[in-house]
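Structure provided below as structure tokens; questions to follow.
Only a single protein chain was left out; the remaining protein chains are all shown in position.
Take a look at subunit A:
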Amino acid sequence: MQPFRTVTGIAAPLLRANIDTDMIIPVQRLVGASRDGLGPYGFERFRYLADGSDNPEFPLNRKAFRTAPILLAGENFGCGSSREGAVWTLMGMGLRCVIAPSFGDIFHNNCFQNGLLPVRLPEALIRRIAEAVEASPGNARVTVDLERQEVITPWGEAVPFAVDARKKQAMLEGLDEIALTKQRAEEIAAWQARDRAARPWAWDSVS
């Protein structure tokens, strides 16, 4: 996993609510695909016109926002399918952080597995940041600092955000959770032995 400490840059507004992972990456793009190289297909149903050219209406196509590392989003961002390809796609587009009022549960977990930081802020504040960004496209910068758990708005205010302590640590260090869990192999084996004695039906029925 790619560690995350802090990011500073342009924040691109995409404030529509309920952006689902099908919108982020259509499933057809994930059949047989590798996790790299998905970026060009991100939001493709909205980003491109029928002839394949850029849709000028789509916010992330605007020159000021094309290289934004931060996405400002609406509520329930990343709802729907569990496809981790949605996270790989956003990272492939150069994003490192999504700021939204709320996230789909599975997407939120998937972000932390890859080093894309999901930050929850109140909707009104996200709208204010979006207005500041729109007032000065390409210039208004946002900083997201995971260690300090702060978002620095374009007008210089430091706004605190909450993040699960365990996930924060894993993200700062880019921890390998499998290696961590494998250190508990004896505990897992002991649990399994106890459970097999207590619930033989849960094991023998498939063994």
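Observations on the model:
One rule holds in what follows: contacts are C-beta pairs under 8 Å (C-beta built on N, C-alpha and C of every residue); 3 or more make two chains touch, one makes a residue touch a chain; residues count from 1.
One rule holds in what follows: contacts and distances are computed from a predicted model.
The protein name that UniProt records for the chain not on display, among "ABC transporter ATP-binding protein", "Sulfate transport system permease protein", "Lysine 5,6-aminomutase subunit alpha" or "3-isopropylmalate dehydratase", is "3-isopropylmalate dehydratase".
Listed here are the subunit A residues that touch the chain not shown: 1, 16-18, 20, 22-23, 26-28, 30-32, 45, 74-76, 79-85, 87, 102-107, 109-110, 113-114, 164-166, 177-178, 181-182, 184-185, 187-188, 191-192, 195, 199-202, 204-207.
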